[in-house]
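Comments concern the structure below.
Missing here: one protein chain of the complex. Every other protein chain is in place.
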Amino acid sequence: MLYDIFIDPFVQMVTMPDFFLQVLWEGFVTGILYALIALGFVLIFKASGVFNFAQGIMVVFAGLTLVGLHEHGIPAYLALLLTIVVMGILAYGIERVVMRPLVNQPDIILLMATIGLTYFLVGFGEFVFGGEPKQMIAEQLGLPTGSTAFEMGERGLVILQHIDIAAALIAIIMVTALAIFFNKTRIGRALRAVADDHQAALSVGISLNQIWAIVWFAAGLVALATGIMWGARSDVSFALEIVAFKALPVLILGGFTSIPGAIIGGLIIGFGEKIGEIYWGGLVGGGIESWLAYIIALIFLLFRPQGLFGEKIIERV
Amino acid sequence: MFYREAGQFKTSYEADQSLFPIRQDRIGIAVLLLIAFVLIPLTANDFFLTSIMIPFLVFSLAAIGLNVLTGFAGQLSLGSGAFMGVGAYAAYKLTSIFPDVNVIFLVLVSGFFSAAIGAVFGLPSLRIKGLYLAVTTLAAQFFLEWCFIRIPWLYNYNASGAIEIPKRDMFGITVSGAEATPLARYFVVLAITVVIALLVANVLRGRIGRSWMMIRDMDIAAELMGIRPLQTKLLAFGVSSYICGVAGAMMVFFWLNAAEPSSYSITLSFQILFMVILGGLGSLGGSFMGAAFIWILPVFLKFIPGTLGIDIPAETVEHLTFMIVGALIIFFLIVEPHGFARLWQIGKQKLRVWPFPY
């Protein structure tokens, strides 16, 4: 038993490095996708202090809209464009209907409002596009398919799906673009000001409403990218919503306001989950992927409650 | 005009601290109990009992459970569905092992298993708060769900992976299993729910209830006043999980007859949470109202168009329900964050001065 837990998995890792590398790659890609979802959370949390529970459903909703529009005979790229417009309208609507009336409410109320939003979007998405899983139109969007196998001498080969590589690249591009946007543009500066202090930002003439609409739109774009990538790997369905909960442990590792934190947290969870499942999951009957991420986060919380990049909080009275 | 407390003077602290200090409220609650215990059993058909009243009561109890934790002690939980599951599986195992013991007793005992597990997952609440705590409870939700699937012992190695409730008698009347009459089930569920609700109401108006609210409103001040945060929070987790556990056990024993792990999924957790939010955080009466609303709205949506001759497909009803519930949650949070319970209060206030506006 102890051998199975402490020695055997490592022996396997060493004796079958090709398989191990494959697992690592899987973990990496999953991690990137978690990181993308978490990124959407971070964007909104930074700018408004709202923990947007609906980010997961926004991913599904964006994917569904894209595929749904294409199914109605609209060419793929036009559908993509239209989806971006839809996400923009959604962002504006959320700002107008949900965020603005709830300014200055306690965090928990805002969180629950986004849970309500989740429910609304689930119902709305299913109402418009139907509840069945759909195939992502990856090919039509010009995303690469197929795979490349790397041989590792005599030790076997590692297979990389092209779509995964594309996902990783797009993630990197998006994070870079967001970083530039945050640090170099006027809106980015306003955004950071809002994140620091709502009232102070208001007093120097920054429009909160405009900033919020922008971040929700940005989060919507991130959701769209995530939806395409994730959809291409499996399919577009509401099951993704459960996956999106995994962003929570990711955020706990990385901190709620840190973009690099979201990426690193995502990768840690991605790797941890895949390695745990493949090498240790079998010992308890498998399927531990469904909760391992939370347990990792929980253990982490007990030792470093402020996250990897957070500052230690001093309580005052 | 009718709802007025003028002239009702209290001459003792006992009277002032009773659950319903106003006479009209006491009459109202008596009427409600009379309807629940006499009128409904006399008049209702099986459909009404099985599809509306029993689930309503089960969900009310679950909502009370979550309300204790979230509404009164201020600890957000997204795992109430799983804690209900613990109760259900515990009761199932207990009745398999002790088939001769009274099933109601076992259902009540099963809550303690749930309470113990709830307290374990409540441990991190000492160091973490709010959202972070929500993650702990999500961990509980997914971990426990996994246990329900992966530990075959829990469902007696049943091929279907589900638990099926055997026939159990009490005083010669079948109360659980497929043969039990809706009426018998209804009385059991009603009795358990009313008794637990009453006990919870008592706890909430005393020292312990106050200590929960202290932690909720200002945890630092509470601690500086001698409240031990860990014990207090764990007690809230325990009590809340106990109630949820009993509700979960009732759900399968007296309503569904069979349950699979997915019956206690995160969807259920959210459903309960919505009942609590819409009903009113920190209000027992609100829990009943929230449960009634969330449970009865889909039924309502399903049958009203039917009677009008409009045919709406079942999925559409479900989608509409989602949309309406979601929109209503946002609406309530914006307009009245304290839910139906607060609306009820406002209504009573208006009644008090009726027919004058002020």
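Here the chain labels run A and B in written order, and each chain numbers its own residues starting at 1.
Definition applied: contacts are C-beta pairs under 8 Å (C-beta built on N, C-alpha and C of every residue); 3 or more make two chains touch, one makes a residue touch a chain.
Keep this in mind: contacts and distances are computed from a predicted model.
Engineer: Among "2-oxoacid:ferredoxin oxidoreductase subunit beta", "ATP synthase protein I2", "Aldehyde dehydrogenase" or "ABC transporter ATP-binding protein", find the name that the UniProt record gives to the complex chain excluded from display.
Structural biologist: "ABC transporter ATP-binding protein"
Engineer: Would you indicate which residue among B:Arg150, B:Arg228 or B:Lys302 is in contact with the undisplayed chain?
Structural biologist: Of the candidates B:Arg150, B:Arg228 or B:Lys302, B:Arg228 is in touch with the missing chain.
Engineer: Of the residues B:Leu183, B:Val203 or B:Ala327, I need the one that contacts the missing chain.
Structural biologist: B:Val203
Engineer: Of the residues B:Thr95, B:Thr193, B:Ser211 or B:Ser240, which one touches the chain left out of the display?
Structural biologist: The one listed residue touching the chain not shown is B:Ser211.
Engineer: Given the full complex, what residues of subunit B touch the hidden partner chain?
Structural biologist: The list for subunit B reads 13-14, 17, 199, 202-203, 205-211, 213-214, 216-218, 220-229, 235, 282.
The rule is simple: only the chains that are shown with their structure count from here on.
Engineer: Between subunit A and subunit B, tell me the centre distance in angstrom, where each centre is the average of that chain's C-alpha atoms.
Structural biologist: 33
Engineer: Tell me, which parts of subunit A touch subunit B in their complex?
Structural biologist: Those residues of subunit A that touch subunit B are 51, 97-98, 101-102, 105, 107-109, 111-113, 115-124, 126-127, 131, 242, 245, 248-249, 252, 256, 284-288, 290-291, 294-295, 297-298, 301-302, 305, 315, 317.
Engineer: Tell me, which parts of subunit B touch subunit A in their complex?
Structural biologist: Interface residues on subunit B, with respect to subunit A: 76, 124, 127-128, 130-132, 134-136, 138-139, 142-143, 145-146, 149-151, 220-221, 224, 266, 270, 273-274, 277, 315-316, 318-330, 333-334, 337.
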